[in-house]
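Mind looking over this structure? Questions follow.
The full complex has more chains than appear here; those shown keep their coordinates.
Letters A and B name the chains as they come in the text, with residue numbers starting at 1 for each one.
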Amino acid sequence: MLALLTDFGTQDSYVGMMKGVIASITPHGRVIDLSHDIPAGDVARAAFELWRSAPFFPKGTVFVAVVDPGVGTDRRAVALSILDQIFIGPDNGLFTYLTAKEEPTSIVEIKNDAYTLQTISNTFHGRDIFAPSAAHIMNGVEIEALGPPIDDLFRLPLPRLEVMDGLEVKGEILHADHFGNLISSIGTLFLEDDDILLEPWLPDCSPIHLSKKASTLHLPRGRPLTIHTTFGNVAQGGPVAYIGSAGLLEIAINQGRAVDLLPDLIGSEVILKSR
Amino acid sequence: MLALLTDFGTQDSYVGMMKGVIASITPHGRVIDLSHDIPAGDVARAAFELWRSAPFFPKGTVFVAVVDPGVGTDRRAVALSILDQIFIGPDNGLFTYLTAKEEPTSIVEIKNDAYTLQTISNTFHGRDIFAPSAAHIMNGVEIEALGPPIDDLFRLPLPRLEVMDGLEVKGEILHADHFGNLISSIGTLFLEDDDILLEPWLPDCSPIHLSKKASTLHLPRGRPLTIHTTFGNVAQGGPVAYIGSAGLLEIAINQGRAVDLLPDLIGSEVILKSR
């Protein structure tokens, strides 16, 4: 199985061509779209979507991620094996979150033109290098065959996630989703009876328990928000903080769009406090 | 075969995660996208798309519909069998049109956590409950295994469709499609020689014949429109009423967008009159 993530949009036939190349090499391989509407060049957003979705795919899935503003320059093309899955794409930070707490089993630089198209354009390595290399992996080629091993990856700066003296967690708003819900870096959070358990998804941060009832989320302005179970727990039009489906604290407006009311919040610090 | 309908959009990896879950359970199952761009929370629009598209899918298709503003509250999760197909989703009205004239063979409330993910979030039952339950159905599990039988479904109010004394049919404009064509509730209509045959898609309404030539569509303002065969039958930029591909009366502008000229028409009463 192959999962595709790009910022190519769906008006041009760029994604279709990648699938044509894949089907030419592995006619029975199954391809699933993760997203093709990542904002153009937004490597951090793509890294986030890879991190949050990979655990829901079968072992052995080959992920091809192409958000690649540096295509044709000297940025490397890489393949890595981590958590029994394989990831292929440009080495520009796309794998930052996936590898934040876990080491890849192996990383190679893709150089073997036996597994790429014969003619390689300077601006569409998704079609000419990443798709065919991934299709050959689906056919049973080992990633080691794609090129020489390397031992480092380019990494983006990590979002803020800091536990302060056990009663405060500082994070930031990462982005808004399709529903306008604002997703923060505070997590991974789990509910256990009346407690919130933090098992940090980012390194250098210790697990803690907070009391759910005693916890509030503090934004740069406005009243602190209590933590609810779901957006339907507050009145229509009301703001609500809750643990979202990625285990991260989110802010929503019930049946509204939080990002439209609070657009400046993206990138801002938010603090989860327990009295 | 499984068909997916959501309001999740395609920027986030929500749909991709559902497909990852499905593929983990039924690796060879085929998944078809009905739409992921239903306006956020628009249950009626999703109910319409389910109704109009289901007849074009093979018997035994499993439809998963997730437009679910009440996720995590006490709204039920249901599965139903009707017309040799299976439908799975929240019990919030999504199946209103499908079941308007036809009784489901069976309905169950989904409660069996043997067929869901082990950890269930409060805001993404599409991934955690509906996708895995549907994938198990594709694997041969009977819907009765998903939970106890129930005998009612939540229903939305039906659109207006009224036959007045045999010569007038009152309906309303439901929504605009991608081309800006305005789709009314007046149907299902069939052409037979020079007659229009109405076989109502909604209950409490009798079949009638109208003369096509003598029929006109009356909007709240403006001249009545004669009924044409297709939008290409009028001059470019001209308004045209015709029987659309769902068998409903539609209003278009040839090579233009009716909804841009007549945005207030959505929700308005329209009347098909035969002299």
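The criterion applied here is as follows: a residue touches a chain if its C-beta (ideal position, glycine included) is under 8 Å from a C-beta of that chain, and two chains touch if they have at least 3 such contacts.
All values derive from a computational prediction rather than experimental measurement.
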Let me spell it out: one sequence, repeated, and 2 copies placed. What is the copy number of the whole complex?
3
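Convention: only the chains that are shown with their structure count from here on.
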Separation of the C-alpha centres, chain A versus chain B, in whole Å, is 33
Chain B touches which residues of chain A in the complex?
1, 3, 5, 10, 30, 32-39, 49, 52-53, 56-58, 61, 177-179, 229-233, 242-245, 250, 255
Parts of chain B lying in touch with chain A, wherever the complex brings them together:
8-17, 19-21, 23-24, 27, 40-41, 69-73, 121-124, 127-128
